[in-house]
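Encoded as structure tokens, here's the structure I'll be asking about.
Here the complex is missing one protein chain, while the rest keep their positions.
Take a look at chain A:
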């Protein structure tokens, strides 16, 4: 077990706790950078997909994991980010501007939507946001002249500083683009967590009443969380649509929202790592399942199998490992560090329940 000696306040403010941790993350980053040389184009595409899901997941994580507001409406923000970005590109705005602008527009819409949703808690908020997702699906169909409706839209070619980014001719460039986006989002996320805003998010999540007594404006904090969350997820949605090359209302159905929520629960609510681990699970599950069904000799695809299996995994996690994959890893790590002194009940679960279930 490593013991950190803290000698200045910066120790707690820095991104990494110590040199060893910084080394680990730099090594991981180096691995991500050389990945295109290590794996073939198919798996590089899968890796890109993981990064895109992780971006969307980070957006929802900020709202649900950090601020405690459950949303089943994030597919709507993915769609908004995607259509905003593509429409701007079609209007002649270069991708390098259209992409962040799409995120900003989605963020502002998300903040606006938050205002009527502020009074809702827990399950009620989940239902209201689910309605938003379904409504957006319909809106995409109805606004056919702009969105292409059911027939969908072809993603325009992406060009950044004269370099064309195409998933077939330059998969590595696509991968790097997704990597840069997710890294920037992660950095912003981390910065928020070590600043007053991030602590206000946690305060609202854990006790609205004492957050208020400490001067946190609940409505404002939730609105900001909604806005930033929608903005990040919008960026992820734009990447997802562009990566798919063709997208329509089906690309962003409410099922995607549910998958996104499952993803962050399985990964570990409240942890940045959770968004990434969940993204790995959700991106590779279809492959694992198709290999499994193939080896069982089944030739026809079973409809709903993916969602069903994923739902089952989520229920198992909620029952047995509410802190998700990342929580499990933390336990394994502590066990190894303390070996052989770890105690069995060290992580015994405290009684916990949703705040909404609590009687005031």
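Operating definition for what follows: a residue touches a chain if its C-beta (ideal position, glycine included) is under 8 Å from a C-beta of that chain, and two chains touch if they have at least 3 such contacts; residues count from 1.
In the analysis below, contacts and distances are computed from a predicted model.
Of the candidates "Peptide/nickel transport system permease protein", "Amino acid/amide ABC transporter ATP-binding protein 1, HAAT family", "Pyridine nucleotide-disulfide oxidoreductase" or "Serine/threonine-protein kinase RsbT", the chain left out of this view carries the UniProt protein name "Amino acid/amide ABC transporter ATP-binding protein 1, HAAT family".
Screening A:216, A:256 or A:314 against the full complex identifies A:216 as the residue touching the chain left out. Where chain A meets the missing chain, the touching residues are 9-10, 12-13, 188, 191-192, 194-200, 202-203, 205-207, 209-218, 224, 270, 350, 352.
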